[in-house]
Structure formats: structure tokens, C-alpha cells
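Excluded from the complex is one protein chain; the other protein chains are retained at their positions.
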Amino acid sequence: MLLSEVASRLNGTLTGDGALEVTALASLAEARDGDLSFYKDRKYAKQLTATKATAILVENSWTGETSAKAVIRVSDPNAAFGTAAVWFAPPEMVREPGIHPTAVVAETAKIGARVHIGPWTVVEDGAEIGDDAVIEAQVFIGQRVKIGEGSHLYPQVTVREGCVLGKRVILHCGVRIGGDGYGYNPVFLPNGTIRVDKIPQLGIVELCDDVEIGSNTTIDRARFGRTRVGYSSKIDNLVQIGHNVQVGNYSGIIAQAGVAGSTIIGDGCLIWAQAGISGHIKIHDRAQVGPAAGVTKDVPEGEYYIGAPACPKKEFAQQLLVPRQVEKMKQQLADLKRQVSELSAQLGYKA
Amino acid sequence: MLLSEVASRLNGTLTGDGALEVTALASLAEARDGDLSFYKDRKYAKQLTATKATAILVENSWTGETSAKAVIRVSDPNAAFGTAAVWFAPPEMVREPGIHPTAVVAETAKIGARVHIGPWTVVEDGAEIGDDAVIEAQVFIGQRVKIGEGSHLYPQVTVREGCVLGKRVILHCGVRIGGDGYGYNPVFLPNGTIRVDKIPQLGIVELCDDVEIGSNTTIDRARFGRTRVGYSSKIDNLVQIGHNVQVGNYSGIIAQAGVAGSTIIGDGCLIWAQAGISGHIKIHDRAQVGPAAGVTKDVPEGEYYIGAPACPKKEFAQQLLVPRQVEKMKQQLADLKRQVSELSAQLGYKA
Partner (left out) sequence: MLLSEVASRLNGTLTGDGALEVTALASLAEARDGDLSFYKDRKYAKQLTATKATAILVENSWTGETSAKAVIRVSDPNAAFGTAAVWFAPPEMVREPGIHPTAVVAETAKIGARVHIGPWTVVEDGAEIGDDAVIEAQVFIGQRVKIGEGSHLYPQVTVREGCVLGKRVILHCGVRIGGDGYGYNPVFLPNGTIRVDKIPQLGIVELCDDVEIGSNTTIDRARFGRTRVGYSSKIDNLVQIGHNVQVGNYSGIIAQAGVAGSTIIGDGCLIWAQAGISGHIKIHDRAQVGPAAGVTKDVPEGEYYIGAPACPKKEFAQQLLVPRQVEKMKQQLADLKRQVSELSAQLGYKA
């Protein structure tokens, strides 16, 4: 799009050549020739003269220098950038209703109105798919799985038998719903050998309305009953949710975190990236677990736990001071030692 | 199932309305209307009056209060719950022998008796699949792969060329067997640029009898020879096993742990969740590696290592006391300082 058009569409004032063209968006640091960027936060001021952007959006009042070829002044650069983002975005994916001829859909499956089913997808016996759902290519939907209205399963998702998804659930590529939980009984045989018996995993996974799950995340089916993710909770990529875990409503779990079996996470919790949570404990409502924390016991309501083993944020901050305190104490000890030996000498002398 | 029937099938005594119906199982905390739960461990006593279960199984001798609508007394609530779990479980998946017409099976592949191959699965040249194996939908089996009798590959597993699976091996959805190991040689060119050469990964992966691998776990092929997982070892979800790693028999590796190249894990070891194990070291038989531990050197037989860098459990426990010890020493130091300066003053006075 020509800069003249960008400026006019954003009600902005262009300084520079309106015949220049931009084809994409990027931050100041990432931008290259042909990119439109923006500047608002002074934190990024240094990048103004290093950016390779063709044009930048700035506030009307901005005065300064930039390496960008052109400047467009607007009232709110953030908002304007958000507006422009839509013009340069890939066209929104539209999946027309209809079942691709290559999909294998069991006769006993119930398919709602206006459902899209992509190529090579498998829908097994007794599965039910709600109205307006989009099931993309190469998806596997096991026997008796239920998928609510308006849900969207991206390519190569697997949902094993019996699992239940609410309305508007989004599963990204490679999500695994309903794998067997990890459970074995080692049996020590009289002859000295071991037999490892698999404990049957007889439950399901239930994902409530408006849940979204990131790429390649795995959620295991319950030992019995249900592993459950509550209303509007959002789980990022490569997360592991063990069997019988219960996640409440409006909670978030960031990438590569793991939650061991039977643990309960409340409403409005936030579990940061790479955190690990032991089994059979409870993270109470609105609590947070910091990045890479290792949580071994309950986290009280509204608390922020971090560290491994995890503790309240304040306590963790104090732990971080320990090395410096020890350094200081070493000095103090040396001083005291000297003083004491002086005193001792003095006293000896007197004696 | 009506409560009257549940009670009668379990030889239990029902207190409450036998016409109530239960349709699923859940723990006291997870239960909702229509669920059957159980109580045995006093740890969960508080939950008795908060549970939303329709009915609970309790010991014959139990007296107490509960928010459940009905109670069934039995001799062993745990065992009874296990029995009931089977009634409410999704019907066991049966995969009938036969090759789905949409599967692409190479003419040179050898398929055993009573094998099931699901839709959209690919079996390449020279692959061999043992009797009674179940290969579900959308699986990829590369050239010359061998799969033993009675193995079960869930949907969307990939096994690359040349890899060998024993009998009764279970691979859950999204498992990746035989990807190239991570190995490169950077070459610094005379002109100041770099070329990164890929080191050929010429080996295979070998999984022995009764191995089970969880969803989305990745096991890389060897640089040469074999990456190997021994008899009856069980690996959880999202685990990374590097090239040339050797896992012994009866060992367990829990979710999101990672083992770097050429490391040897003995028999009967247990590697807990999110642990990381460096390359080229040895975890000796029956050793354990704690959750999120970072192991950088050999772990002796039967030891439990934890922490990062990992050390024996006892030593780790002492490390955890350090912050409190430092706090205490600060107090002691202050006391001593005061005493010394008093002594000093006293002595000066005398002098």
C-alpha cells in the first residue's frame, strides 16, 4: 500500500514520499525495507535512528530523528498500528461448510449444521459435532467424542474416544486430548523378576466452553472420571496436563508448564512458563505460579509462588539476597576475628 | 445406573434413594451431580460435607455427615470404586483386524496375521508388522521399520526408516520415533563467514518389548548404532530422548524430562518430571532423579539426586536450610559485635 494511502486512511500527516510502498508491519527493531512500524514508548527511542522501517507512525507532537524514510503523524500510534495490522494481515481463513470427499466419517456420527470437515479427517462411530464447528484436515476424532458448536480444531489434532469438548473450543495443531495417563503397578515376582502392570485409564477429558489449547499440548484422560479444563481457560503450547487434573475457569497456563495428576487449579489462576506442579495438591483461586517454579504443596488464594521448591514471592526475593549477605558476613567475620585477636593480645599483654 | 443396582452389585448397604441415578465416577472434590464418589482416607474428611456427588462409597463402619444425597456402605471403598470404574468407563476400544481401504501399504511390506491398519495410514517399503498389532489412523511407518506382535500405535504416530519396535509396544498420539539427532559442525570459512554442516544421523531407534511412550514424546535416531529403550520401560508425555541414549529395563521417565545424547540410564531408574540430564553420563541402576533436577554427572546406584546442579537428596535438603541459617548467623554476628565492642570499651577503660 502506498504511504499516501496509509496516511489518508489513518487520518495522519505524512512527512516523506507518498509514493513509497509498505507491504508488512514490524516493530522498530524487527523492521526491514518495506515495513511500517510505530513509536510511542520512550523505552524504544534509541531504535528510532537504527530502524530499517520504510515508515513509522508517531504521535502528532513528536519531534526527533529517525532512520525511517518517512513519518506519519497520528493521534495514537498504538491504535493506528492496530488498525493497519488488519490491512496487512493474511486474509482471514474461511472454512466453508461441507465435508471433504476424502474425510472418513462414520455413519453413526452426528454432524451438525454448517460443519466444515477437511481432507483426510477421521470421525469415528458415535461422535457428535455441533453446528458451525470447523474440523480441519487430518484430524482424528475418536468414538463417542462430543464437540460443541463453533469449535475449531486445527490440522492434525487427535481427540481420543469419549472425550467431551464444549462450545467454541479451539485446539491448535498437534494437540493430544485423551491419551492414557501415566500409571503402572510394578509387581515383584517370586523368581526375582518384575512385571509392570498398566493401570487402566478409564476416564475422559472434558474441555469446557471457550477453552483454547496451544500447539502440541497434551492432556491425559482420567484414571476414572474426568480430567477437566474449566470455562474460558487458555493453555499455551507444549503444556502437559496429567490425568484427573482439574483446571478452573478463566485460568491461564503458559508454554511448557506441567501439572501432575489429580492436582486442582482454581479460577483465575496464572501458571507461568515451564512451571512444574506436583500431583494431588491445590492451587487456590487467583493464585499465580512463577516461571519455572516447582510447586510441591498448596498455594493459597491470590498468592504468587515461585522458586523450587516454590515459596511466596517475597521469601524468594530474600533467598536471592543470600549470596550477597554471605559475602558481607564473611567481611564482618574477618573484622571481628581481628578485633578479638587484638583484644586477646592486649589482655595477654596486660596480664 | 440406579443406586439400588450399584449397591446390590457391590454387596453394599444403601442409605438414601435407590431410584437416584449415577452416570460417572469422580473424586469427592471433582464430583458433580450424577457422580459416584468414595471416601476412605481421613485426609479427605473435610470434603465429605462439600462434595457434590450424588452418592459416596464408604466403609461399613463409617459414621459421619456428608453433602452427598446417598451413601453406600461397603467393606473396602477403594476396591469397590475400582470395580465400579469399569462399569462407567467408555467401552474398551476394539480394533478389528483388517486394513482400511484408504491405507497406503507398500507391496513389499510384510503384514502379520490379524493386524489392524486404520484409515490414511502409510506403511512404506520393507516394513514388517507383527501379528495382532494395531496401527491406528494417520500413522506413518517408514521404510524397513519393524513392529513386534501385539504393539499398538495410536493415531498420528511417526516411526522413521529403519527403527525397530519390540512386542506389545504402545506409542501414544504424536510420538516421534527416529528423528535426526541434533548434530552440526560449524565450519569457519576463510572469508569470515560460517557454514554449518549437518552431521549425518545414520543409526536407528530400538524400543524393546513392553515399552510404552506418552503423547508427543520424541526419541531421536542414533548418530550411528542405536538409541535404545529397554524392556518394559515407560516414558511419559513430551519427553525428549537424544541420540544414542540408552535406557535400561523397567525404568520410568516422567513428563517433560529430557535426556541428552549418549547418556546411559540403568535398570529400574526413575526420572521425575521436567528433569534434565546432560549428555555422556550414566544414571546407575535403581537411581532416581528428582523433579526439575539438572544432572551434570553420574548418579550412583540407588541414589536419589535432585537440584540443579543435582546432588544427593540429603545434601539438597541441607542447601534448602541455608537461607534460614544465614538469617540466624546475622543475629549471632550482631550479638558478637556488640559483645566485642563492650569488651573493647571495658578493656580501654581499664587501660
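Lettered A and B in written order, each chain numbered from 1.
Heads up, the rule we're going with is that a contact is a pair of C-beta atoms (placed from the backbone, for glycine too) under 8 Å apart; a residue touches a chain by one contact, two chains touch by 3 or more.
What you see is a predicted model, and the numbers here were worked out from it, not measured in a lab.
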{"item": "Touch with the omitted chain, as defined above, among B:I264, B:V289 or B:I306", "value": "B:I264"}
{"item": "Identified contact with the non-displayed chain, of A:T102, A:T296 or A:Q318", "value": "A:T102"}
{"item": "Omitted-chain contact residue, chosen from B:Y39, B:F88 or B:W120", "value": "B:W120"}
{"item": "Identified contact with the non-displayed chain, of B:N216, B:S232, B:N249 or B:Q288", "value": "B:N216"}
{"item": "Absent chain, residues of chain A that touch it", "value": "24-27, 29-31, 35, 81, 85-86, 88-91, 93, 100, 102, 118-120, 136-138, 154-156, 170, 172-174, 210, 212, 214-216, 232, 234, 236-238, 250, 252, 254-256, 268, 273-274, 291-292, 320, 322-323, 326, 329-330, 333, 336-337, 340, 343-344, 347, 350-351"}
{"item": "Positions on chain B where the hidden chain makes contact", "value": "104, 120, 122, 138, 140, 142-144, 156, 158, 160-162, 174, 176, 179-180, 182, 184, 186, 194-196, 198, 200, 202-204, 216, 218, 220, 223-226, 228, 238, 240, 242, 244, 246, 256, 258, 260, 262, 264, 274, 276, 278, 292, 294, 308-309, 318-319, 322, 325-326, 329, 332-333, 336, 339-340, 343, 346-347, 350"}
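Heads up, the rule we're going with is that only the chains that are shown with their structure count from here on.
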{"item": "Separation of mean Cα positions, chain B and chain A [Å, integer]", "value": "21"}
